[in-house]
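One protein chain is absent from this view; the other protein chains keep their places.
Chain nomenclature is as follows: A, B and C, assigned in order of appearance, with residue numbering initiated at 1 for each chain independently.
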Amino acid sequence: MVDEKELRDVVKKTISRDDVKYVVGYEKGTYGFQATPCFAYKPEDAEKFIFSPLCVHNLTVFPMLEEKPPLRKGEEPDTRKIGVVVKGCDSRAIVQILQEKGLERDKVVIIGIPCSGVIDPKKIEAKFPGHIKKVEVNDEDDKFAVTVDGKTQKIPKDELMPEKCKTCEYPNPVLYDILIGKEIKSKKKEDYKKVNAFEKKSMKEKWDYWEKQFEKCIRCYACRNACPLCYCKECMVDQLNPQWVRRSVNLSENTAWNLLRAFHLAGRCIGCEQCERACPMGIPLMKLNKKIEKEIKEMFEYEAGISAEEKPLLAMFKPDDPEEFIL
Amino acid sequence: MDKMILLKDDLSKFITELLKKNKVFAPIQSDDTILFDQITRPSEMNLDFCKSEIPPKNLLFHQTETLFKFTPGTKAKIESVDVDEKKVIFGIRPCDAKSIAILDHAFKGDYEDPYFLSRRDNTALVGLSCNKPEINCFCTSFDDSPASSKYVDILLTDIGDKYYVEMNNEKGKQLTEGMSNLFKHAKESDAKKKKEVEKKAVDMISRHQKTNGIVEKLDKIFENPFWKEVAFKCVGCGTCTYLCPTCHCFDIQDESTLTKGARVRVWDTCMNPEYTLQASGYNPRPARTNRVKNRIYHKYNYYPKNFDVIACVGCGRCIDLCPVNIDIIDVVTRAGEVKA
Amino acid sequence: MKENPYQPWLATIEDVREEVGGKRPIKTFKLKFQDKNVQNNFTFLPGQCAMVSLLGMGECFFAISSSPTKKGYIEVSVMKLGKVTTALHESETGDVVGVRGPYGNYFDVEGWKGKNLVFIGGGIGQAPLRSLINYIVDNRKNYGKLDVIYGARSSKDLSYKQEFDELEKRKDVNVHLSIDVEEDGWKKFVGFVPDNLLKVKPSPNNSIAITCGPPIMIKFVIQNLEKLGYTEDQIFTTLEMRMKCGIGKCGRCNIGNLYVCKDGPVFSYKQLKNIYGER
Partner (left out) sequence: MKEKFEPNIIGFLCNWCSYAGADLAGTSRIQYPPNLKAIRVMCSGRVNPIFVINALQQGADGVLIGGCHPGDCHYERGNYLARRRMAVLKKLLEHTGIDPNRVRMTWVSAAEGNKFAEVVKEVTEDIRKLGPMQHFKRENKW
């Protein structure tokens, strides 16, 4: 359980610094089981900050989304830092971005929160369907205490957690400037059970499955935009000359997009599951990401978002990398 | 306007009759989502839903549409394409049907869009009243009801063991020609029952948007910092616009090889910076603030100014699926309260 | 199916003229419709635009830069910038393009009869003005004093040089050219277009000022025109946006509730002041 008062104090202190532009954290959403990103520009804004198991967003996407409009004459660029509230998984995104030099370390203030698991909004909405306006969710060891219409129910975490939390190896932020509360211990281990199970299917079964998934895609690019690591200035699907992926929405172009999206996150995806959460069509994108994560762990003994000093996976090599597939 | 009754047991007969002369599109279950798609048998339908994941606008305004085919080069040729034949959209919700009436304005005008309008002429809308609105439904904020028959050709309302059927116009009557054995005239009690069902549904709608005077209010707060606050959490994806039943922006692209090609139009979203980016590098809407503001203004200010109707039907899809909880009910209501 | 506004007519490139070379070249393309009926029925007024496409590359919205008084063809002037314009620049005489239009509104040439006209153009912004100037010159007796103010970065960047030479020879048109940076052999004005405007000082009495150019130039030209005493309904400009459909459907070129392609591109400053929106 995170002490929200401590969080607010830290945010207040951070935003009071001259060298901080704003702090991004969470506030209560507008309905039901929603939390939403919020921004503090002045100390008073910190009052609305919360942290609960409903805070599923990865806020590290925001420093990467900052538009840099062309400066007017005599205007100085705003080089102040951005404060970000992060959970364990989110912090790995920052580490990964730092590793790729997408962001400079001294441009962010990282407010870390140890997290023992969040709630999958889809799962909880399925469990409590209907006209819910305000709810309260609290973290109680191995259960979530969900209060709806004044009635509290305790639900085992496994029933409501997204997949990523069930096998989370990094409940504590990997990198932070300030930590709220104390680090927590966790014995969870990523075992790639689902990936392994899927691998056992035949080629035809696999393609039949993915064909159906990719056909659903409407190419809104919510997966890309919600992803903190998809921060290319110009995404390859927006490129016109040459145009690799056509704008038409059909199986071929959708497959190309989804495969390339997954590939472009190889060795970079830190498993925060934002893509899958944001997808309005419910495409299980993490199944692709997790497969790559597993393979690079096996082939290259590499894990993304752990060390900012390491070189990016696909920008380095070892002479004895696996090459049994080469003729 | 004829009021009839269709027994629930006769529904599949009705659909079978429709299928004889038309392509029928109806809600079907696909994984955990409901989508409108073509059916060949009544049993493929699933009518136990609130709203489809993608609004049925995509049946009239295709996400990908071939405008014409061509041969490039010095011996260039252009070949028109035909738009498909008669169809029935069965089970369309009153809110989605209203959105199609709203889209009519955009596609009509000085230049008529032949693709949308031909389809529109050839499509009959058989509506189904919504009897279990969800948390983010707010159609009542636009003086409409989940059982409104205004925008469909025929409206069915589930009143227990039968459907209350409102034949709205000639198109609806023509559609049911020769099926008189299926329909019986409704009694006073059936009409009363429909009213009750409607009231129950209306009462279930718990969220409301304040749209009084919003058009004029937005005129006054274009430069207000409020928009920055609203838009800052936007990640810039196209979910809200692609899933909006009234959004109609598109992009036109040529797809071709050296010898053959087609000009294709695809949905586009004003949330994408490339949407307005000019070749010179200048972008009139450079930041997310500009883009989110444009979305709201287009619906609540520009559209009413041009066509006298707010381009929102209150289906709530953009709220349901926004990854960062940008809530149009909340945004517009608060915009109304902002100090100008 | 109904009449299809998205489907272009085919036109052949009759002539390509290089107006400006260098990094941002401008070429003028003379287009003639393949179908005679289309050619005869294609009537437009200065300021209107056309959608020109290279099949396989895409479409672009251009102001028609030839005057409606020149029958039998239309001309568009194109600066090489994006995908389509680059491909257009690579096309040659005899190549086929698609053209649809004319789109948008036009300069009120009827209403301006008897007035003095001031044209203030910069760079490629001269294209729509060229159509208008040629139209006015061809109907010279209907209008009062004519001032043409035009500038570019350097003398090499001035387009329509030949036509300006001819205009300069005429006694009933005053031409004021300028370049931004000093150059050997340049005897005319050096400086930005808005400054040249202040130097020329066209009187606001019974006058209309029409300006087109980069957004920043338009902004300062309008400021200076107001200094000279022009009122908001004496100032007109034509705008440009990214466009796809040209007929007010695709949604991207709006300024407030107006679409530049359909309700513009010609706006009076009075109109512009009263609509808000990013521009």
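Please note the rule applied: a residue touches a chain if its C-beta (ideal position, glycine included) is under 8 Å from a C-beta of that chain, and two chains touch if they have at least 3 such contacts.
What you see is a predicted model, and the numbers here were worked out from it, not measured in a lab.
Q: For the chain omitted from this view, which of the shown chains does it touch?
A: A, B
Q: Of A:Leu179, A:Ala256 or A:Ala308, which sits in contact with the chain we cannot see?
A: Candidates A:Leu179, A:Ala256 or A:Ala308; residue touching the omitted chain: A:Ala256.
Q: Can you list where subunit B touches the absent chain?
A: Against the left-out chain, subunit B lists 66, 69-70, 255, 257, 260-262, 264.
Q: Can you list, in ascending order, the subunit A residues touching the missing chain?
A: Contacting residues on subunit A, toward the hidden partner: 198-199, 201, 203-211, 214, 236, 244, 246, 248, 250-253, 255-256, 259-260, 262-263, 266-267, 287-288, 291-292, 295-296, 299-300, 313-315, 317, 319, 321-323, 325-327.
To be clear about the criterion, only the chains that are shown with their structure count from here on.
Q: Suppose each chain is reduced to the average of its Cα coordinates; what separation in Å results between subunit A and subunit B?
A: 32
Q: Could you tell me the distance, in whole angstrom, between the mean C-alpha positions of subunit B and subunit C?
A: Distance between chain centres: 39 Å.
Q: Could you grab the centroid distance between subunit A and subunit C? Build each centroid from C-alpha atoms only and quote it in angstrom.
A: Inter-chain centre distance comes to 49 Å.
Q: Please output the residue numbers of subunit C that touch at least 2 other chains, ranges allowed.
A: Within subunit C, residues 82-83 contact more than one other chain.
Q: Tell me, which parts of subunit B touch subunit A in their complex?
A: Touch residues, subunit B against subunit A: 30-33, 53-54, 63-64, 134-136, 204, 206-207, 229, 232-233, 235-239, 241-243, 251, 253, 255, 264, 266-267, 269, 272, 274, 286-288, 319, 321, 323-327, 329-330.
Q: Inside the complex, what are the residues of subunit B that reach subunit C?
A: Contact set of subunit B toward subunit C: 67-68, 70-78, 80, 82-83, 106-107, 109-114, 117-118, 219, 222-223, 248-254, 256, 258, 261, 263, 265, 268, 270, 275-280, 282, 284-285, 290, 294, 297-298, 301-303, 305-306.
Q: Residues of subunit A touching subunit B in their complex?
A: My answer: residues 29-32, 34-39, 57, 61-62, 65, 67, 69, 130-133, 212, 216, 218-222, 224-226, 238, 246-250, 274, 277-278, 280-282.
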